[in-house]
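With one protein chain withheld, the remaining protein chains of the complex are depicted in position.
Now for subunit A:
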Amino acid sequence: MIADLPTRSLGDLQALHPGIAHVLRLADPSEPKPDMDFASWLETLDLTKLNRAGLSIENLCTHVETLVRQSETLRGPLDFSLKALSLIAGVDKFGGAEAFDLEIAVGEIVCIVGPTGSGKSRLLADIECLAQGDTPSKRKVLINGAKPDPTLRFGSNHGLIAQVSQNMNFVMDLGVGEFLTMHAECRQATDADGVVADVIVCGNELAGERFTAETPLTQLSGGQSRALMIADTALLSASPIVLIDEIENAGIDRRRALDLLVAREKIVLISTHDPILALMGDKRVVIRHGAIAKIIQTSARERACLVELQRLDARFTEVRQRLRVGETIDDEKFEVRWMR
């Protein structure tokens, strides 16, 4: 038991953590008593009512105590800073040795390519669970060159990896601003309003179409959702590794999105079939039969091709946009630019 818990006032306890405020209210829905001390308050509780609320004195005390401890140590999801991530080679689907280890430094962008079913998700799952030779691939993950602490591995959501994928949607019935404020509060951000405003500005820079703090989350278009997810992950998520799974080009500025993440000292892994995204990485990892078959550094010539591909892509988007709003591409000026 925390020595001075019985003498602390309800008001002080409540201010420590919203979870404490919630459980106090659950146990005693009557008038708030911010000046009463915890021990005297416990005496006033009606045990039958407490039981109806799914609580007992014993679990109420441990609950409050644990939350007090957690909020006073104020530990972030990770108590170290990630500098490098290594993947020590394991085996492929047939038990043959995997050809390469993989080293990734903070600020690097690594693309993962390979046919569907080749083992891209296995690789990502190995990183997520900090595999130690005990997953089907037999790979081992090192953090900053060393074996991670088992408590990091088997404890609660370590929050090492944040994910953004094509299948993800916002499901909450809230406005963008309201929700981001809620997220900022969970992260115990010091300047919540400032961060929320930044995320909205960044999200708007990445998305083609504008949205505001008042736009309901569920009314965002595909591109706006992805843009907001990336801005939020870059500015509000504590996870040092960001995994991007097949984000299509629904009007989001991918180069800027990646720059934003890298600027925040994140490691970015992109699993993709899209040539433009695949060439945006510093290197690409080719997966075949469940193992890394090749690691290719993106060359200067490839980067030059990327510029050309992006030009084509922009052209393609423009045509799509024109046709969509009922215009034609039947004018000379357009054709000239097109043939350039």
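In the analysis below, a residue touches a chain if its C-beta (ideal position, glycine included) is under 8 Å from a C-beta of that chain, and two chains touch if they have at least 3 such contacts; residues count from 1.
Everything below uses one rule, namely that contacts and distances are computed from a predicted model.
Comparing "Spermidine/putrescine transport system permease protein", "Allophanate hydrolase", "Acyl-CoA dehydrogenase family protein" or "Hydrogenase maturation factor HypB" against the UniProt entry of the hidden chain yields the protein name "Hydrogenase maturation factor HypB".
Considering A:Ser118, A:Ser225, A:Ser271 or A:Thr298, the position touching the chain not shown turns out to be A:Ser225 (whole complex). When the whole complex is considered, the residue among A:Leu67, A:Ile143 or A:Leu279 that touches the unshown chain is A:Leu67.
Only one of A:Leu45, A:Ile88 or A:Ala125 touches the chain withheld from this view, namely A:Ala125. The missing chain lies against subunit A, touching residues 17-19, 22, 51, 53-56, 59, 62-63, 66-67, 70, 121, 125, 128-129, 131, 134-135, 153-157, 159, 162-165, 167-172, 179-180, 182-183, 186-187, 225, 229, 232-233, 236-237, 239.
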